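Questions regarding the structure given below will be posed in turn.
Only a single protein chain was left out; the remaining protein chains are all shown in position.
When the chains are written out, they are named A, B, C and D in that same order, and each has its own residue count from 1.
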Amino acid sequence: MLAFLVQRVSQALLVMFVISVIAFAIQDGLGDPLQEMVGMSVSSEEREAIREELGLNDSFVVQYLRFAGSAIQGDLGNSYFYSKPALEVIAEHLPATLELVIGASLIIIVLSVPIGVYAAIRPQAWLSKFFMGVSTVGISIPVFLTAIVLIQLFSIGVTVNWFPADTGWGQWLNEFFTTEGGLPSYGRGDDLVHLFGTWESGLFTGEGLAHLVLPCVSLASIMLPLFIRLIRAEMMEVLQSDYIRYARAKGLGAGRINFLHALKNTMLPVITVGGVQLGIMVAYTILTETVFQWPGLGLMFLEAITRSDIPLIVAYLMVVGLIFVVTNTLVDLIYGLVNPTVKLTGKKA
Amino acid sequence: MTSPLVSIQNLEKRFDLSGSFLEQLRFEGGRLRRKQEAVHAINGVNLDVHKGEALCVVGESGCGKSTVARTVMGLIAPSAGEIHYGGQRIDHLEGKTALPYRRKMQMIFQNPYASLNPRMTILQTLEEPIRFHHPDWTAQAVRDKIHEVMHSVGIDPDWGSRFGHEFSGGQRQRIAIARALAVDPEFIVADEPISALDVSIQAQVLNLLMDARESRGLTYLFITHDLAVVEHFGTRVAVMYLGRVCELADTRTLFATPRHPYTQALLSAIPKLEDDRPNHIRLQGEVPTPVNLPSGCVFHGRCPYANERCRQEVPMLITTDGGAQVACHAVEEQRL
Amino acid sequence: MALLEVKNLDVRFAVRGGDLTALRGISFSLDKGERLGLVGESGAGKSVAAFSILNLIAKPGYIAGGQILFEGRDLAAMSERELRKIRGNRIAMIFQDPMMTLNPVLTIGTQMVEAIQAHRKISRKEARAIALDRLKKVQIPSPEKRLDQYPHELSGGMRQRVIIAIALLLDPEIIIADEPTTALDVTIQAEIMDLLLNLCEQENVALMLITHDLGVVSQVTRRMLVMYSGRIIEQGPTREIINDAQHPYTQGLINALPQMGEPGARLFQIPGAMPSLKNVPSGCPFHPRCNFATEQCKRAMPAYVRSGNVDVACYEVANLIEQEKRMQEAES
Amino acid sequence: ADATKNLKVAYDADPVTLDIHEQLSGGIMQLSHMSFDPLLRWTKDLGFEPRLAESWERVDDNTMRFRLRKGVKFHSGNEFTSADVEFTFDRLKQSQDFKAIFKPFSRVDVIDEYTFDLVTSEPYPLLLNTATYIFPLDSKFYSGQTEDGKDKGAILKHGSSFASDNLSGTGPYTVTERKQGVRVEFERFADYWDTDSPGNVGKIVLTPIKENATRVSALLSGGVDFIAPVPPNDLDRIKRDRNSELVTMSGTRIILFHMNQERVEAFKNPKVRQAIAYAINQEGIAAKIMKGFATPAAQMSPAGYQGHNENLKPRFDVEKAKKLMKEAGYEDGFTITMMAPNNRYVNDDKIAQAAAAMLARINIKVDLKTLPKAQFWPEYDNRAADMMLIGWHADTEDSANFYEFLTFCPDADSGAGQYNAGNYCNPEIDALVEKANVETDLDKRAAMLQDVEQRLYDDAAFIPLHWQDLAWAAKKGVNIEPVLNVMNFPYLGDLVVE
Partner (left out) sequence: MTTATVSRWDRFRESFFWYSFKRDKVAIASFLVLLSMVLAAVFAPLLAPADPYDLAQINIMNSELPPVGLDGADPAFPLGTDAQGRDLLSTILYGTRVSLMIGFGAVVLQAALGILFGLLAGYLGGKVDAILMRIADVQLSFSTLMVAIIVGAVFKASFGSLMFGEIAIYMLIFIIGVAEWPQIARTVRASVLAEKKKEYVDAAKVMGFGTARIMFRHILPNTLSPIFVIATVQIANAIISEAALSFLGLGMPETQPSLGSLIKSGFDYIQSGSWWITLIPGLVLVVLVLVINLLGDWLRDVMNPRLYKG
C-alpha cells in the first residue's frame, strides 16, 4: 500500500517534470506571446522592453530554473493573457470541464452497462446485433462530426420533406425526421449556481442542464461504444467460466448469475480501463469544447496555444497529467477494494 | 562408487515475493517495518545422479521438484549451492562456455501442448537445434539426423511440414522427445513428462523413454508425482517434502520398506486396483506453505510421530541399515 | 424404479462445418445410494455426460435425443424453471477444478447462503447456520472463519472441501462429481475421496464419480461405465470389470497401468490415440487401435452383449460368448 | 428612455482587460465605447460628433481648445472635470500601446474645470482623429494605492493591476460581472449623462464565441441577440433567416501582399510587380472567397479617407500579366515562398491559396505556408517569406498611417516602415507623406495623399486585394443598424431594442 502510494506520487512528479521541461523547451516554437499582448503599432523597442520584463530573453535553463523554483512553491506563473496566476485560471475553467466529463460519464455508465450486458447475454438477438452495429459505426465517426450533426439536428433543427407529404406515411416520416432544434449549442448558459470558490455549476438549473445535453452526448459518443464493446466482450468471457457454470449447477436464477456473479467479475477489468478512459476523456474535451464553445479547460488550452500563453499551457499540461495520475490511482484503489484477490503493490496489475 | 554424472550440492532456491525495497515497507502497529517474504522452494538439497540410472524425484505439488529440475538445467540460478556435471561446476556458466553442456543435458517438459512452438513446423523444431549446435554439418547430414530421431521416437517423417497443434498429446510429447534427442544428449531431465497424458498414451511415452535409455545409454532425472510410475521406471527414488529430500533409496527398497513417515503416507495413498475402500494413513493438519517454513522438521506439523525435537531440529539425511537414506529423527531414534 | 435413468442420450455440438456428436446412445441408471464410476480417456465425453444430466450443456451443445429420467420425470424436456428446482437441490455437482469453480469475488459464505436461499425460503441467518454445519461436516479447520473468506484465501484441498460442503447443503439425492481430485495431491486426494465416500454412505446419497483413475474407481464405486469416444463400451460391477475386463479397450487401459507390469519391463500399450470427435471412425470407434478388429468392426457399432453381469459392446466378445454358448450347447 | 431591455451579445472575443490603456485593439475599443465616453466620436460618415467635449476650437497651429460637458458623473459618483482629461492624457503617454499615436502631442493645459488645451509639438492635421482615442478616466478612482501598496494607476501588461480589474468611466454601462473568456455583464449606468440617448438596453451579457459556425448557430437558435463578426459564408443563411437581420458595411481594413525585393531579385523589377498586380483577380476573390463581403481594392485608402483615389481600379488581365513577365525576361517564371496567417483575417488562408493559384498562371510557382497568428507574426518580423499577406486598419482613420507602417523605407531607429515586408523604398513618396502630415489644409492634404496612392499604384509597390467588409447580425427588433459604423465600435449605449 505504501509502496503503491509512493510509486504513484513519484509517477505524478515525473509526469509533471517531463511536461514542464518539454513545454519550456518548445516555447519558442509556439509563437510569440507578445502578439496577443500589444497592438500592431507598438514599436519594436517597446516590445523588446516587455520581453525583457517578462524574462522571455533569458536562456532556456534560466527560465526553467526560475519556473521550477516557484513551481515547487505551488506557483506555476502568471498567464500572459489572463494576467493572473495560471492555476487560478485553471481553477476557474476546471468546473466546466468536470461537469462535462461527469455528465458524459453518467451517460456512458447508464447506457453501457445494460446494453453491454444484454448484448453478452443474448449475442444472437437482433437488438444486440443492432447495438453492436451502431457501436461500431459510433467509434468510426470522429467526435467533431458527431458534434456538428448534433447541433444541426437539435439546436438548429432540420425540416425534412424527402417523403411525399400527400401520403399519410410520407407525412409521418417527414415529421419523424424533422427536428425542432432549440437545444443550446454553445456555452454553459446564464443560469449557473454558485457553489463554492470559483465553482459555478449548471447541474442544478434547467438552463444549465439544457446546455449540458449536447456537449455531454457528443463527448460520450466516443467512449460509449468502446465501453459497450468492452463490457460485452468481458461479460461473454466471464459467462464461459467454470464458476458461472457452477452457479447454474447450484440452481441459481439467471438474474443472480448475470447480475451478481458475472457482472461483478466483468466490471473488474472495466473499472481499470474506465480509469484510463476517464483521463483520455479530459483530453477529448479539447474537441468537444471547441465545437460547443464550452468554457472549460480544453478550449482554454487550445486558445492558450494560439496565443502562445506558455505559462498557461505548461500549467494545463501539468494539471491534466496530475488528474490522469490521480484518477488512475483512485481507480486502482477502488479496484483493490472491489477485487478481493489483489493487494495493492507498486506493480501494475 | 564411481563419481556421479550430475551432482547437486546444498542447493537452495528462494523466490523473492516482496519486490523492491519500497514494497517491503509496511505499517505495522503504527511503525514502519521492513518485511521481506520469499518462497523457500528448495532448502538444501543434495543429490547425485550416476551414469545410466533413472533417478526419480517424487513429492507433492509445490515441494520444489520442478525447481530442482530447472536449476539443474540452468533455467534459473540457484540462491546457494552448486551443480556439477562430470565433475565440472556448471551453474555459473554462461553463453558460449555453457554450450557444450546444453548439448549434453536436455529436458522434456510436462505440458505437451505448450512445449512446442506453435508457429514452427515439426521440421523447423527439430532442425533448429541441430543447425545451432552443428553449424558445420551439411544439409544432408542434418536431414539424416532428423530422420533418425523421428524414426527412433516413432513419428512419421512425412509429418515434418505440419505444425504442433495438428497432433495429439502423445504425438507431441514424442516430438518433444525427438527434439531433446536430436542433439545427442547424455543426460535428460524429464519434468512430469507423462502426467498430462492419458493412461494409454502414458504407457507409450514411458516405453519410449525406456527404449531410449537402453539404446542411447541415457541418464534420467525423472520428476513425477505418480508413485506407480516411479516403481516401474526408476532405479532410485528421492522423496521431497517442502524443498527438502526426506528419503532417498533404491526403488525396491523404498517400496518394500518405506521409512520416512511421509513416504509411508504417500505410498498408502496410492489408489490400487485391488482396493475396494480407501485405506490410507491419515495425516493431520494442513500442508504448510513454503513462504513461512516451519522450524525443525518441515513435516512435523502433519507427522503422527513428531516430538519436541522434531519441532526444533532439522533432521539430516542418515543412511539406514536397509541402505536407504532418511531424514527423520524418529527413524534415527529408532522410534519408527 | 431407478432414481436416475438415462436412456439413449445423444448430445451434439453445433460447430462450424456441421454437428459433432459428443455422446451417442448413452444409457445407464443410478439407484438410490448407489455409487457409480464413469471412466474413460480425456475427451471421451465424461464431462459432457455429467453436464447433460443436469441439462447444463452450454451452447453450442444441445441434447439431440434420448431421455434423462429423474424419478420418472424427463430432465431433457423440462423447463428452465423446473430444472432450477432440481439443480443443486436434488442433484448436486462437484466440478473438476476447485480453483476455478468458486467465484473469486464472492465470499464462501455468500456462495453457500445463496445456494440455500435459491431453494429454501429461510433467513440468511438460518442459511448460515446450515452452511456452518456442512463446513463442519467436511472437517474444515476453523469453519466459522471460512464463511467470510474469499476462495483465494484457501488451499486447493480446502476449496474442494468447501465445494463438497456446498454439494451437501440441501441434502441432495445425487451428487455428480466430475474428477473431484485430479487437481490435488495424492495424499489430499485420498483424504477427499475418503470424505466423499463416507458422507455419501452416511447420508445415503447416490454418487456418480467421474475419473480416469481406475484405482479410485475401484476404491469408491460399486458399478462402473467405461466410455470411449462418446459411447459406453462396457458397464457392470466394478470388481468384475477390473478383475476381468471384457472389452479390448478396457483391457488395454488396465494393462497399460504401470502397476500391472514388472518394474522396468516394457508396458503394455494401446497403439494410437483416441480419435477426435471430428473424425470418429465408422463402426466401432475403437477398431483402428484394436488388435482384434475385423471387417465387421469397421461397419457398424456392435450391440451390447452380456457377459456375466457386464454389458459389453464388442463383436469379439459377442463372438466368444456365442462360441461358448455353442460349446455349452454342444456339450449338453 | 427607460433602459429595461436585455441584450445578449456574442463577439469573437471578449475584452482582455478592463484597463483600456493596456492594449490597443478592437475588443478594447468596443469596451471603451460601452463603459467610457470619448471627447468626441466618429459619425457614420466619418465626421465628428461631440461627446464629453461639447465644442472645440483651434487656438493656434499647435493648440486646440476643448470645452467639456458639465454635470457628467463617473460610475464612482465622482464629478468629471478637466483634471480627469489631463490624467488620462498623461496615462496614455505612458501606455506602451498608445504612446505611439500620441507622439505628436506634447501636453494638456488645464484652463479651468471644464476647459483645457490640447497642444501638439508641430501642426498636426489629425488632432481630432486622435482625440477620439481620449476616453477620460476617473482620476480620483485610479489614483492612490491599493491595499497591498500598488499604484492604482499603473498599467501592467501582465499580472493583474487595479485598473485591469476595476473600472470607472462615464460611459453608459458599468461592468457588474466579468469572467474572462466566459462572459462579461454590463448594466446601464443610472446616472448616465446622455439622457437624450434613445438607448433602452438595461443589461448586456457579452459572451465570446470564437468559432464562427457556433456563433452563427447561437444567433439562429435564439441563444443570443446580436453577433459580430458574421463570417462571409453565413451571410446568405442569415439573410434568409426570417428572425434575423444582417447589417454589412464596406470596411476600412485593407488586405494586401508585400513582395520582398530583398529576398527576390525579380521583385526589384517594377514590370514583374505589375505583372503580379495584373495576375491577381481581386474581383474574383471578393466575389467567391469573400462571398461579395469585401470591396476589391487597388489602393490602400478606402473611400472616405483623404488619400482615396477614385481613379484607381483593379487591373486583372492575365494576358497583360504574361506579357509583362515576358518583357521583364521572366517568361518561364520562377519559384517563390508565400506566407499568410490562417486565423487573423477573414478567410486569410483561403485568399492566399487563391492568390497562389492565380500566380501559377503566369508561371510563378508558389510555396505557400499558412500559420496561426501567434506563429505568423514572428515570421513576419523576420520577413521570412518572399510574399507575405497582411491586413491593416489605420488607427487614426487616415491614409498616412498606411504609408508610414507599410510602404515607408524601413528604418529600425525611427520605426518607419515597421510592417513593410516588401522592403519597397521610395524616399520621394516618403517625403511627400511627411509633408502632408504637417499640412493642416485638409483639401491640399487630400490631393497630396491621392498623389501618393497613384504613384504606389503605378509602381505596383504592393498588391492590394480588398477592404474587408464588416458584418453584424441581430435578431429582428434589435435595431443595430443606427449604432454601427465602419470602425466597428457599435455605440451600444444608443441601441434600441423593440
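One rule holds for everything that comes next: contacts are C-beta pairs under 8 Å (C-beta built on N, C-alpha and C of every residue); 3 or more make two chains touch, one makes a residue touch a chain.
Computed from a predicted structure; not experimentally measured.
Of the options D:L92, D:V108 or D:I285, the residue whose C-beta touches the omitted chain is D:I285. In the complete complex, the hidden chain is touched by one of B:G87, B:P118, B:P135 or B:G323, namely B:P118.
In the complete assembly, the contact with the undisplayed chain comes from A:T136, out of A:S44, A:T136, A:T159 or A:T341. When the whole complex is considered, the residue among A:I50, A:V89 or A:L287 that touches the unshown chain is A:L287.
Against the chain not displayed here, chain A makes contact via residues 11, 14-15, 18-19, 22-23, 25-26, 28-30, 136-137, 139-145, 148, 152, 156, 236-237, 276, 279-280, 283-284, 286-287, 290, 302, 305, 317, 320-321, 324-325, 348.
Although one chain is not drawn, its touching partners on chain D can still be listed: residues 212-213, 216-217, 231, 233-237, 281, 284-285, 288-289, 337, 339, 342-343, 349-350, 353-354, 356-361, 366-372, 375, 379, 384-385. Annotation for chain B: contacts to the undisplayed chain at residues 70, 73-75, 95, 98-99, 102-103, 105-107, 109-111, 114-120, 123, 128-129, 132-133, 143, 157-158, 160-161, 176, 179, 183.
In this text, only the chains that are shown with their structure count from here on.
Seen from the C-alpha centroid of chain B, the farthest chain centroid is that of D. Set side by side, A-C and B-C show the greater C-beta contact count at B-C.
If you average the CA atoms of chain B and of chain C, the two centres end up 32 Å from each other. In the complex of the two chains, the chain C residues touching chain A come out as 51, 54, 56, 58, 80, 84-89, 92-93, 95, 97, 100-107, 114-115, 118-119, 150, 152, 166. Taken together, the chain D residues at the contact with chain A in this complex read 10, 16-17, 23-25, 96-97, 99-101, 156-161, 164, 179-183, 205, 207-211, 213-215, 217-218, 220-223, 343, 372-378, 381, 392, 395, 405, 412, 415, 418-419. Listing the residues of chain A that touch chain D in their complex gives 29-33, 35-46, 49-50, 53-54, 78, 80-84, 92-93, 148, 151, 155-156, 181-188, 190, 290-293, 295, 300, 303, 305-308.
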